[in-house]
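One structure below.
Missing here: one protein chain of the complex. Every other protein chain is in place.
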Amino acid sequence: MASPVSPAAIRLDNVTKRFETFEAVRGLDLAIESGELLVLLGSSGCGKTTTLNMLAGLEQPTSGTITFGERVVNRVPPEERDIAMVFQSIALYPHLDVRDNIGFALKTRKVQRAVIDQRTQEVAGILGIEQLLDRRIHQLSGGQRQRVAIAKALVRRPQLFLLDEPFSSLDAALRRQMRAELVRIHREVETTMVFVTHDQEEAMAIADRIAVMSEGRIVQLGHPLDLYEAPVNLWVAKFIGAHPINVVEARAAAGGATLLADGSWSAPVPAPIAARLGERADGAWVGIRPEHVEVLPPGDGPGLLRAEVYTRQILGTEVLYELAAGGERLRAVTPTSHLFRIGDPVAARFDWGNAFVFDRATEACVHQPGRRAGA
Amino acid sequence: MTAGFPWRRVLVYVAALLLLVWTLVPIYWLLNMSLMFKPELLSVPTHLWPHSPTISNYTRLFGATAMGPGGEMPPIGQAAMIRRGLLNSGIVAVAVTILTLVIALPVAYALGRLEFRGRTAMLFSIIMSRSYPPIAIVVPFFYLYSRVGLQGTTQGLVIVYLTLTIPMIVWVMTSFFGSLPRTVEAAARIDGNTRWQTFTRVILPMSWPGVAVATAISFLICWNEFAFSQILAAGSRAQTFPPALATMFFQVSQPNEMAAASIIAIIPPAILAYLFQRRIRSLNLVDPL
Partner (left out) sequence: MATPSAATAADRPARPNSSRLSEGQFAAVLTMPVIVVLLAVVAYPTAYSLWMSLHRIDLIFKRTDPVGLANYAQALNSPDFWHSVVITLYYTVLVTVFAVLIAVGGALLLNEQFRGRGFLMAIVILPWAVSLYATAIVWKYIYSPEWGLLNALLLRTGLVKDPVLFLSEKGAVPALAVANAWQIAPLGMYFVLATLQVIPEDLYKAAKVDRLNAVGRFRHVVLPYIKTPLAIVMVLVTVEAARAFDIIFFMTNGGPGDASTTLSWNVYRESFVSRQLGYGAALGWLLVVLTTVITTVYFLLLFTNRQRKQKSAAATV
């Protein structure tokens, strides 16, 4: 994975972590490039936090090796690794004020007072918290606390910066703002960062690369748009994307395909998709994102599906419909130019240029839309 | 609720008054007695408040003479013994409390925050060691002490008091440490502390409110203990305040003087309880699990 220009700063080779009978991480291979912001993304129990804890030294791998640069660090305790970490539960010391919290790690490492003061001032500037330095932790708001926690981590100038769901206890607006700021800070300090989250939107928003994890393994590693446009399998396709992807059964048929479980809809499909379906006697899954489903006034025509509006949510610039058709529900996100009401008969059309095909047995992606240039 | 006579409010205030009376009146009565001269105390029925109040019972306890209705009164006969008892109580309480904190805080930290085999069994057996009745445990101590010469010594008292304080403080502090945020250790380690430094430089400074309560409780246990000191040290130079008070109580019947001495016994714990009542309420002394 490591490109020749940015050598891997940190490598995990075949790392496994077992707790009693439970295998949290299974044979993980990962090369983290110097200066990148890598997101470990997955639902709870996927092993992302265990991986982070092993990078921190808070857990030791059961087998495999973790290397920082040239040095194997499997058994190096956290205080001897050159790392900083920001926690979900904002681990600031309540008995110290903001300034002493930020300087605590440097003081522990016996850095000179003057150096601590100068660096504290510097990171406080970066995070815009100069005026808070003499406050107590309990006097701060949630967002301010998280800023202090980041400052506390930054002041160390660590080799590796770990963030464990740092924004998940903040409200939605603040969370968005902190994400944007984190990206800006990352550009400024160019430290290698590993960020753990279960929120795909957050991962997409900040990552240089995302490692999607499931059951202790990395399912896919790549640029955020890669995951969105070229998921390796159905699971990743379902996991990534603001609105859950539509998945319908499909079979090859004369002039295209029959779709839906009851085969009640037939539509002409592009040749590559027809070919993938044709190779599979019992059909395949077609995946299409709600953004790529059109909702039209009722009518008949090639590729049009008769449906009825089941639910409707106005999101602002867009409308999210749930359509009932052939005993199934399809989601569609459309512009607000034409509003349908619940119960209205409509026609739906897939934008086949953006459809995926997944094998039924392996759930692997066997067809994906042509890549956009410059992705 | 229908408008009309506010029965509920009246009921609440009546109940509050009853609770206040129930709580304070017994102590008030002791105070009342301690502020009377003996003749007034003996009037029938006894006055509900001192008609000619005096603090002579207190001053005479500390070795002063005082003028009374029947002329000058000498210091209270047992004054020296009482003062010696107060001093001993203080010495024992301080020594026991320091030892208890040194021994109990690390184990409470381990029980409250670390994962290790036998954790539950250890917590259980430490708590169970509290369920052994003191009057039963004092029997072997009495015999052992009589054979090794620890009877009537401060060291002997300190040792038995540890059987009371350690389980209690382990109990209280285990739940206190357990209530600290989950990530404290991780953060402290990453900030460059070893496991031991994490405990001494981060956890302990963070826990000062809990440690303060533990100190107060340990002090209270020692100060208020009677049976051990009575059985193992009564009449000796190491005798603490309560057995001294018992001697005074059973020797001569001067209830006004006795009441004054008892008020002195109550003052330090009352102050501690008042200072820490908020924390005692949140600490849950009854059930740490």
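We call the chains A and B, going by the order they appear; numbering starts again at 1 in every chain.
The working rule: contacts are C-beta pairs under 8 Å (C-beta built on N, C-alpha and C of every residue); 3 or more make two chains touch, one makes a residue touch a chain.
Note that the coordinates shown come from a computational prediction; the quantities given were computed from them, not determined experimentally.
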Listed residues A:Asp117, A:Asp171 or A:Glu190, member touching the removed chain: A:Glu190
Residue of B:Ile76, B:Ala93, B:Ala214 or B:Leu245 touching the missing chain in the full complex: B:Leu245
Option from B:Pro50, B:Gly90 or B:Pro269 whose C-beta touches the chain left out: B:Pro269
Residues belonging to chain B that touch the chain removed from view: 9, 12-13, 15-16, 19-20, 22-27, 29-30, 33, 41-42, 44-48, 102-104, 106-107, 109-111, 114-117, 119, 122, 126, 129, 131-137, 139-144, 146, 159-160, 162-163, 166-167, 170, 189, 192, 194-197, 199, 220, 223-227, 230-231, 242, 245-246, 249, 255, 258-259, 262, 265-266, 269-270, 272-274, 277-278, 280-282, 284-287
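Just so we're on the same page, only the chains that are shown with their structure count from here on.
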Distance between chain centroids, defined by C-alpha means - chain A, chain B (Å): 57
Chain A - residues contacting chain B, complex: 53, 56-58, 77-79, 81, 83-85, 87-89, 91, 93-95, 104-105, 108-109
Sites on chain B touched by chain A in the complex: 181-184, 186-187, 189-194, 197, 201-202, 205-206, 208
